[in-house]
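As you look at this complex, bear in mind that one protein chain is not there, while each of the others sits in place.
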Amino acid sequence: MFKKFRPLYDRVLVERIENSDEKTAGGIIIPDAAKEKAQVGRVVAVGSGRVTPEGNTIACQVKEGDKVFFGKYAGTEAGDNLLVIREDEILGIIEN
Amino acid sequence: MFKKFRPLYDRVLVERIENSDEKTAGGIIIPDAAKEKAQVGRVVAVGSGRVTPEGNTIACQVKEGDKVFFGKYAGTEAGDNLLVIREDEILGIIEN
Amino acid sequence: MFKKFRPLYDRVLVERIENSDEKTAGGIIIPDAAKEKAQVGRVVAVGSGRVTPEGNTIACQVKEGDKVFFGKYAGTEAGDNLLVIREDEILGIIEN
Amino acid sequence: MFKKFRPLYDRVLVERIENSDEKTAGGIIIPDAAKEKAQVGRVVAVGSGRVTPEGNTIACQVKEGDKVFFGKYAGTEAGDNLLVIREDEILGIIEN
Amino acid sequence: MFKKFRPLYDRVLVERIENSDEKTAGGIIIPDAAKEKAQVGRVVAVGSGRVTPEGNTIACQVKEGDKVFFGKYAGTEAGDNLLVIREDEILGIIEN
Amino acid sequence: MFKKFRPLYDRVLVERIENSDEKTAGGIIIPDAAKEKAQVGRVVAVGSGRVTPEGNTIACQVKEGDKVFFGKYAGTEAGDNLLVIREDEILGIIEN
Partner (left out) sequence: MFKKFRPLYDRVLVERIENSDEKTAGGIIIPDAAKEKAQVGRVVAVGSGRVTPEGNTIACQVKEGDKVFFGKYAGTEAGDNLLVIREDEILGIIEN
């Protein structure tokens, strides 16, 4: 649906990779596990970068095809396992 | 009603495109679906851009006619399926 | 009462125009209509503009007589359908 | 009590003018009247102005004797109908 | 106990002056009196001032011996009616 | 799983070192122990550093192999006792 999607500024379109080893059943909040779990996806499209207060553009560091790691609740759902997130919400790149 | 509407600064007037494939019935909050869903619209009018602390204007990157993607709860309702949103709330442009 | 009112900095005095087509009865919050509705008013007076961190004044873009559009809960009530709002809370100008 | 009070930085000492036409009885919160009501006072003393990050002082725009308009819950009570508020909380000046 | 106390940066050590005319009994919150009440104290020691992002120090404007006015819940209790507060929490100086 | 993980900007990948002396049983909140407890880990990978508003990169101060100390609820879980945290959430380096 949004394959031809051009993210604005520092936003990135990511296709989520299903995480088969997710074992958490139920939804009880346990104090020691209060930290957000992360997820994995593939970068599909990258914005042109954020604009500084002076009007200069700073390009994103992730690029199309990068396998990235991000917080479970980061970004906005775009359907078909797609997600639009700010680059700053991406925790890092997984290199195989 | 607001066809001849001139948005201020970095605001954008968007006409929402009805999303026929919206299947969510009821309103129960499910932990794994806690992320906001996005919606699609057509840009009707664009502000002159935000003003930097130094007083310079940085033009918006979206333009009239762009098909844009934005968070479901972004912006302020302007009636007749119209919506005024900040350009920063627009996630990206859909190119067909 | 406040006709001879001089707003400070980036504030604007607006006279609300009654919105006869407002049909929402009751006050139940419906998830899909959670967005704030906007309202219309006429600019009565405009402040001299905001002062930058360097001490320069950046004039407002709205001017006396402009028909403006703003969020329903924006600003501070000043009696007699008058409202004092920051220019940044004005969504745009309606040109007839 | 605080007649000889020198406000610091961008603070202003205001003497409230009793608002005889305040008709709101009871305290029920009505959605359409959720906006804060403003009040009127007379400026008694003005601070030297805020200091910019670079260390320069930007003088206040209100002056002693100005009749000002401010949000009902703005500032800190100083007794005897006196109030200390930041200049930025003053909405504007009422000129008679 | 902390007479020989050197506050850091923009902090100030204040000795509270008991306010004998405080008449508020009970603790019921009344909408029209929702504003914080202020209190009076004597400056005992002053920090060297805040450091700007460029590394310059901007001296405090209050000085030892000043009778100052501050919000009732401002600062951190230091025992013996002493209080450490940021200079920005001081509303002004009372000159007799 | 994420051994070949390249953190973005000022993020750091940390492998948690089990803290055997953790004695807190139950989850009752006791006022005097309201402070967050810290934990220990080993730095596995470090981002290239944060980018300033002017577009310059400021390298991180921690390096691979550093034994670091961080707040118990800092960062995002990355599985296998791994954690991605911002360098600013690292409290310090433990030198043996």
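As written, the chains take the letters A, B, C, D, E and F, and residue 1 is the first residue of each chain.
Convention: a residue touches a chain if its C-beta (ideal position, glycine included) is under 8 Å from a C-beta of that chain, and two chains touch if they have at least 3 such contacts.
All values derive from a computational prediction rather than experimental measurement.
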Residues belonging to chain F that touch the chain removed from view: 21, 31, 34-38, 52-54, 56, 58, 61-62, 69, 71, 87-88, 90-96
Contact footprint on chain E, counting only the chain that is left out: 2, 4-9, 11, 13, 27, 45, 47-48, 51, 53-55, 73, 75-79, 83-84
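Keep this in mind: only the chains that are shown with their structure count from here on.
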Chain centre separation (chain B, chain D; CA means) in Å: 37
Chain centre separation (chain A, chain D; CA means) in Å: 46
Sequence positions of chain F contacting 2 or more other chains: none
Graph class of chain-chain contacts, one of line, ring, star, complete, other: line
